[in-house]
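Apart from one protein chain that is not included, each protein chain of the complex appears where it belongs.
The block that comes next holds subunit A.
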Amino acid sequence: MAETDPSTERATTDRGSRDGATTGSTGSSEGRDVTFTLAGVREGFVTGFPVAIGVAGYGIVFGVLAGRAGLSVAEAGLMSATVLAGAAQLIAVELWADSVPAVTVIATVGIVNLRYLLLGAALRPWFRHLSPRAAYGSVFFTADENWALTIARLREGSRRGAFLLGSGLVLWLLWIAATVLGVTAGDLVGDPAQYGLDFVVIALFLTLAAGLWEGRESVQPWLAAAGVALAANAVLPGEWYVIVGAFAGAGVRMVTHDG
């Protein structure tokens, strides 16, 4: 794992403490030097910006759909600010527009968001060195896109635990702004696909895959994840394919692990 790799020991702590901006816990008694600093927030914010622009394209779509479902600007904006889950919000307003009961909508949101359990679990090797307040405060800002950026950064050896918060904040701000714009401007904006914005998230995940690739070690789990995800996508509703495919990949690795 990245944790046992001595090359991951990089000088992020000195920079963090020099600007005197330590806002939370810095590591644990085990001596790991995962930081939670303003410098980390700033780096996440700047790195996350182009990705947040792509996400904002979908925020506008969400706003348009929320408006059509009868939500006011305040209601849609409040939903984006407190929920922050793109796919789940889109599905929720579609169901709400069809007069589906709130309990059913909320249950559906939970199912669509089940994949966040896996994203949170994957953050554990680093986040367990943060204070509970820093860790559990940061995870509110988890979205697929900034989670992936954060994991890639941490695996490269960064110790900046505040990167998730920073990249999440910029995404959150643009998500709310785009929602408000979408409800207000209605149908004027059109389809984000015409600007290629629909491809941003795919390009992002492909870039991250290129970074996460570990050579021959990755072949089996990745083939399993891709194959099972494709099969699951054909037979299961919603976003179950992400969960099922990811478990298949991890499962293959667990089975082939010797020792």
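In the analysis below, a residue touches a chain if its C-beta (ideal position, glycine included) is under 8 Å from a C-beta of that chain, and two chains touch if they have at least 3 such contacts; residues count from 1.
Here, contacts and distances are computed from a predicted model.
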Name per UniProt, for the chain absent here [options: "Branched-chain amino acid ABC transporter", "2-ketoisovalerate ferredoxin oxidoreductase", "S-layer protein" or "Acetolactate synthase"]: "Branched-chain amino acid ABC transporter"
Residue numbers in subunit A that touch the chain omitted from display: 1-2, 47, 50-51, 54, 67, 70-75, 78-79, 82-85, 88-89, 92, 96, 102-103, 105-107, 109-110, 113-125, 127-128, 135-136, 139-140, 142, 144, 148-149, 151-152, 155, 183-184, 195-197, 199-214, 218, 221-222, 224-230, 233, 241-251, 253-254, 257, 259
